[in-house]
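Just one protein chain is left out here, and the rest sit where they should.
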Amino acid sequence: MQPGVAPAPVEPIKVGGPADPNRRRLKYRGRARLDPKEPFIGWLFSAPALTGLIVFLVIPIIAAVWVSFRDWNGLTPIFDSTPAGWANFQELLLDDGVRRTDFATSLRNNFYYVLGVVPAQTFIAFVIAVVLNQKFLKGKGFFRTAYYFPSITSSIAVTLIFVFLFQTNGAINLVLPIQDIDWLDNPRGLIHNFLGVLGVQDGPAFLTEREFMGLELWDWLAGPSVAMTAFMMLVTWTTSGTLMLIFLAGLQNISPSVEEAAIVDGAGPIQRFFRITIPLMRPTIFFVVTLGLIGTWQVFDQIYAGSGGDPRKTTLTPAYLIYVQAFTNSKAGLAGAIAVILFVIIMIFTLINRRVIRDTGDF
Amino acid sequence: MRRNKSLVLILGLALIMVACGGGGATTTTAAGETTTTTAATGETTTTAMTGGELEGVELRIWGGSSGEAEDAALTGLLEVFNAETGANAVFEAQADMTTALNTALAGGEPPDVFYVDSNNLPDLAAAGALAPVPETALSEPDDIYPSLREAFTFDGTWYCPPKDFSTLGLVYDPAALEAAGLEVPTTWEELAVAAEALTTDTQAGLAMGVEYPRWAVFMFQAGADLTNADVSVITLDTPEAREALQFVADQYSAGHFVRPSDVDAGWAGEAFGQGKAAMTIEGNWIVGYLDQTFPDKTWAVAELPAGPAGPGTFAFTVCYGVAESAANPDASWALIEYLTNAQGALAWTTAFNVMPARASVAAEWLADHPELEAFVTGADYAHRWGFAPGFGDVISVFNDQANAIVDGDGTVDELIEETVAAGEDVIG
Partner (left out) sequence: MTAKRPSRRELAASSMSRETGSAAITKRVVGYIVLIFFALVFIMPFVLSAVTAFKTLPDIQANPVSLVADPAFGGWTTEGIEDLNSSRVNLPRWTVNSVVVTVFVVLLRITFGSLAGYALARMRFPGRGWIFALVLAVQAIPGIVLAVPRFMVMKELGILNTYAGLIIPLAFDAFGIFLMKQFFEQLPRELEEAAALDGATTWGTFRHVMLPLAAPGLIALTILSIQGTWNEFLHILIARIGNPDLTTLPVGLAGLTAAFGQAQPWNTITAGALITIIPIAIVFFVFQRYFVQGTAASAVKG
């Protein structure tokens, strides 16, 4: 905004995206190939990355899936293992026993975790990014670095710091004006606590008497425990910075002229936010939510460094269970089976996400 | 005086070893080692592999580390070994021992020597990943406390010698006991009385972690155990076990025993150090911790009070193991012999504050640490900490149920029922 510079042309810049009325003016819906060699070049561009992915990711994944159908102890060569057919999956999903109950518990815990963390981190990151993208903000560099700080450290180090702070006599309780909460030791589920306030102490019979996968239906509805909630806050706090970064980058792609045109047309800040910013950020939002889903279903570092599943297995997650089964119980085949089931769950959630957000990309 | 006595003992043992070795005119003992004792200076030196047979051999030892002190101690011993044999043995502390070791074993690139916790031994042994101790590799195997040897025996085969050990003892605040006019408790009844008397508004009688590696000592003292000797049957559902567990549960519900997290402590040692409990049941690692973090705290340790069936405690121990697929097993065993024979055990436990695993060395070690005698004598009746492959799930059920009891929504019967069910799942 320099005084004395000749004003720019008044037409608004054509921008793609569903909100842009200019899109309708394109002569063709799709896009004809501009370069006849396009398929070849497409493959050429993708080839290096694809090769690497196949060698270092796909092949190990295939091996992991193969192992899930075998009885491998993880301590001797993979090829010395004996075939086990569906036994591992049966043990996890069908056979009554401690392993199935533990798996069910971990799924329940992780589900509530996903439900809480993904919306929270996406929303917080988005708001912070929009705020820190304002042209008229002084000290942007300082603020951005400050808000990004929690994301910088390795998750293990930050978890240790958090355990330190969330101790019952630690900093968090010191600062909060309410009665001290035993954050990391309280296994009571939030939903149960809420119902308890309403007077419902133990579950109704039709919920406590029925079981699914070894866990009472009443326990399925427990909600995240207080301890799990502390971890959820920890993770939201740390990943918001990373996601803020991605949103910031995405916001760069929005031309300021669009905003300016909207202002001149009389749109207030809230209208601008909802009618322009959000629709234009749709690919980025889809990206961030997908990342969130993929990441939250695999939460491991924080549990490993922080709680090990305690208190009372309410912070047990499938990824941590994989580690325990593979490395301390010498049941690597079972661990592989858990990974396969987890993979299916993640893909399902990702597909649902795609449906809901309806990414505007060509894919 | 004690020094000369143990010297004579060692000299005598050496002579006996020499005399019995092979029934002939042999002068070498374990793995080609010779032991010479210089009576004049009271020093013993061990030359392994007479004359640098390990020249240039690289040996990697993997293990966890508790910090600078332990590293320096072990590295010092290795330097002496290297000087004598010409080898190049190096200690590499691992950031994540479990992952690193498992990957190395499964991938066929194992370290030459590595730590094995007694709790992991069944998994490693059952998988065939460990090499058993060769017949003549180690000197004086009978000198090692039987309870510790047994901890590293699986299916009748002995896999590795312990490097040191810890037991659980009753650590207490002498001033608090004296102020309450109490003697150190030696039976359950006395313990209950003491715990009650010492419980005040600001302090609990005793802090103890709510988990199997602590609660089980009471079961041992009542003559009960989670499994039978070869871990083939779950034996938890007995009146003795019930008695023991109920005793412990009652103490917690009366508020005389306390769970560390309930008094805002990370573990029982911290609770004790902060003065939130007058007694605690912990292992000898608490000593270094108290020295460092609560240097002004006075403490003493006694053997755990005996129960209806006598005394009982846990031995926590780690050994030096060799992989079945090791590249140079002879060199590996030579190094292990150096580190764990009587001289090695003494050198190690002098340099770093843990207890030697050999009875012959105990007297000398105690001379320097008389206050820790209770920990050492525990070795005579200690139970091992280790079960069967994949047993971790059963222990975690026990821990979960134990916490439920302390939370107030579980009972001893439920604990026994759930643990037995889980146990039967795992060991069939």
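In this document, chain identifiers A and B correspond to the written order of the chains, with residue numbering beginning at 1 in each.
Here is the rule we use: a contact is a pair of C-beta atoms (placed from the backbone, for glycine too) under 8 Å apart; a residue touches a chain by one contact, two chains touch by 3 or more.
Just so you know, these numbers come straight off a predicted model, no measurement behind them.
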Check: shown chains touched by the absent chain are A, B
Hey, which of A:S225, A:T290, A:T315 or A:T328 is the one touching the hidden chain?
A:T290
Among A:F123, A:F149 or A:F212, choose the residue that contacts the chain missing from this document, as touch is defined above.
A:F149
For chain B, the residues touching the chain missing from this view:
60, 63-68, 71-72, 75, 90-97, 99-100, 102-104, 106-109, 266-267, 269-270, 273-274, 285, 288-289, 292-295
Contacts of chain A with the missing chain: which residues?
1, 3-4, 7-10, 13-16, 31, 33-35, 37-43, 45-46, 48-53, 55-61, 63-64, 67, 74, 78, 131, 133, 135-136, 138, 141-158, 160-162, 164-165, 167, 169-171, 174, 237, 241-242, 245-246, 248-257, 259-261, 263-264, 280, 283-284, 286-287, 290-291, 294, 297-298, 300, 318-319, 322-323, 326, 332, 335-336, 339, 342-343, 346-347, 350, 360-363
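Here is the rule we go by: only the chains that are shown with their structure count from here on.
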Mind checking the centre-to-centre distance between chain A and chain B? Centres are C-alpha means, answer in whole Å.
42
What part of chain A is in contact with chain B in the complex they form?
73-78, 97-99, 102, 167-169, 182, 184-185, 187, 309, 311-313, 324, 326-331
Sites on chain B touched by chain A in the complex:
98-99, 102, 105-108, 120, 123-124, 126-129, 261-262, 264, 266, 389-394, 396-397, 400, 403-404, 407, 421-422, 425-426
